[in-house]
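Omission of a single protein chain aside, the complex is shown with its protein chains in their original locations.
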Amino acid sequence: MLNHAEASEKFIEDAERTTWHDETLWFVRSKRDKVSKLLPEWEALREQASQIKDHTLANLGQYLEEFEANAQKNGIIVHWAKDAQEHNEIVHSIISKHGGKALVKSKSMLTEECHLNDFLTKKGVEVVDTDLGERIVQFRNEVPSHIVLPAIHLKKEDVGETFHEFLGTPKGNKDPQFLTEAARQHLRGFFLGANVAITGVNFAVAETGEFVVCTNEGNADMGAHLAKVHIACMGIEKMIPKRKDLGVFLRLLARSATGQLITTYSSHFAKPREGQEMHIVLVDNGRTRQLARDEFRNSLKCIRCAACFNTCPVYRRSGGHSYHQPVAGPIGSILAPNFDKSANVDLPFASTLCGSCSNVCPVKINIHEQLWFWRQDLMKDGLAPLGKSLSMKGMAFVFSNPTIFKMAGYMGRLVMRFAPFIVNNSLNPWFKQREMPDAPKESFQSWYKNRK
Amino acid sequence: MRVALFVPCYVDQFYPQVAIATLELLEKLGVEVHVPSNQTCCGQPMANSGFASSTEGCDTNFSKNFDGFDYIVGPSGSCILHLKEHHPSEKIRKSVFEICEFLVDVLKVKSLSANFPHKIGLHQSCHGQRGLHLSSMTELNEKPFSKLASLLDLVKGVEYVYPERADECCGFGGTFCVTEEAVSVRMGQDRVESHLKNEIEFIVGGDTSCLMHMEGILKRQGSKVQVKHIVEILNHA
Partner (left out) sequence: MSSRSDIFGAIKALEKREISHPGDFKSYSATKDPVGDFKNSLSIVGAMCIEVENKKKAETRLSEIYPDLQRYTSQDVVANGLDLEAVDVLEIDGMFGVAENGAIWLSDQFLPNRVAPFICQHLVIYVAKSEIVATLHEAYERLDGNYADFGLFLSGPSKTADIEQSLVIGAHGARSLTIILV
């Protein structure tokens, strides 16, 4: 597997596509800026959302219990899974009971995190992703590159080819309207025939035992209202205390995500419809571990709007797949080390720490600070390559000793002035596409000494 | 008021003119400036690489050099931010100021004798802007302001313009500039390009590190456009 720097280098090789990717996502960020500035209370809303989430995380046990009791009262069957494996097994056991061979699934980052599709496919169950972007990447045997815009790494030509191959659309047709219509017709059949529908959950309300699912396409509702069994999968951090809190989050979510005023459909599921079975699977999968870490706890406030993706200058120029994780971008980079430190050691370093992510975050997660904290945590665990540890030790030594620092600087400038080939070569990644600064003949300190 | 000049290590070695301009500017404004001679580095390169645990020697040396001063002023938003956030001494954390911040908030400078008859592109470095809040940020719903711009307003002849995406990062990012070379350079190229679209003669900012990165790209492209630290403009007669 390529690390982030290597994968990004490959991505950037296609300069034109990189420009397109960057500009397209920047456009989404601009739309977010525009709508957020139309609300005079925008910053107060973010603060409110942040405080509600902080409060919820501090009382998570109590709210989970309240939610469970109310959901059960509503006739929803509640399941608990400590990890991805158990989540997948629970979902599979429900499907087995109903004898379904194909099921429809709307977007759920949790099921991506648990690799549910792979699991079910191996068990002989066909999973049909119904979100258009997810269906596209599913056809291509890829994973989403963005949590809100799963196929944003693809151009319409790519989608046209994929649909030609899988849906028999005319070769060369790349019209988004036409291709969307083809997907609509193709997926209608699955909606009408599926026994089981899986959806994600955007918010679960402890007070009422209901959960809210937001989509623009209507695919979650099409699936859930037609199938005999609805399984909703959620991480335990999706909890909010009260129904009125939804007003705050629904005002922030779509504005932050796409610059829309609200998603087309914000559906509140409280009770199964008559004759329907409704399940909810509450998943830990490392969340209680993150909850115990002071520095990283509030990453659990995330509402998966992806505003941090769209604003991130690194993400826009490296693509979602370079993060080799179901959740990419800045938020993914602070969530991933919680799952596996050594496999994700590169991600907290895939950032300039510019801080834009924290500024757009609707629940005020200090993302860039957590990137910094993860860097410390991972290096303390000895996950740095040997060369890096040595150079850091060397640097620390030089900077602790002013005499050596002056000597080293003097030598360095000397080398650069009289033997530039020592640094101006392919071993120096700075020099590959940039010139080195001119080396002045004396340092400031030596100038200052002579000035007196 | 005891004021010390903090000269970041790479400014000392590669951009002495920035430190000289800072010193001269402060002196012109009547400040008696001390320059501790055994200063080295703020420790940020190690800390941002995940080795904050190795900065003890650096921190101690910094304290040794700067302990007795009311204000520690430096021409680098990034280094100052690091000290403000991570230096173990509270006294140090409270005494460090980025130069523009010091000029606007402490000295409350209302006039300058500077003259710089050129068109410049103003680059807002992230750590100064988002970290030290030297100017408003496009992500937030807040009143627009800029301490850098308010100082440039005092300079005769200068015309400053912002690039499209006024506060997008240039991609320097400390060791990021070599560990993520491809993304870093691409970000830098994009930033330089949007500045050049404005037909400017100089790219000007408050962080020499960002400027060094963009300068490296400009030079490789054979561009005539130069980079300058904002103090070089403010001190320009």
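Note that the chains take the letters A and B in the order they are written out, and that residue 1 is the start of every chain.
We take it that a contact is a pair of C-beta atoms (placed from the backbone, for glycine too) under 8 Å apart; a residue touches a chain by one contact, two chains touch by 3 or more.
Predicted, not measured: the structure shown is a model, and the values here were computed from it.
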item: Contact list for the unshown chain, restricted to visible chains; value: A
item: Residue among A:195, A:288, A:401 or A:433 that touches the chain left out of view; value: A:288
item: Contact with the hidden chain (one of A:19, A:260 or A:446); value: A:260
item: Absent-chain contact - pick from A:13, A:41 or A:118; value: A:41
item: For subunit A, the residues touching the chain missing from this view; value: 24, 27-28, 40-41, 44-45, 48, 51-52, 54-55, 58-61, 64-65, 74, 80-82, 86, 130-133, 136, 149-152, 154-156, 159, 176-177, 179-181, 183-184, 187-188, 191-192, 208, 210, 216-219, 221-222, 225-226, 236, 241-244, 246-248, 250-251, 258, 260-271, 273, 282, 284, 288-289, 291-292
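Going forward, only the chains that are shown with their structure count from here on.
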item: Subunit A and subunit B, separation of their C-alpha mean positions in angstrom; value: 32
item: Footprint of subunit B on subunit A - complex, ascending; value: 4-5, 8-9, 12, 18, 22, 26, 33, 36-37, 39-40, 42-43, 311, 313-314, 317-318, 348-356, 358-360, 372, 375-376, 378-380, 384, 388-389, 392-393, 395-402, 405, 409, 412-413, 429-430, 432-440, 442-445, 447-449
item: Subunit A contact footprint on subunit B (complex, rising order); value: 7, 9, 11-17, 19-20, 23, 35, 37-41, 43, 45-58, 60-61, 126-127, 130-131, 137-142, 165, 167-169, 171-174, 176-188, 190, 212-213, 215-217, 219-220
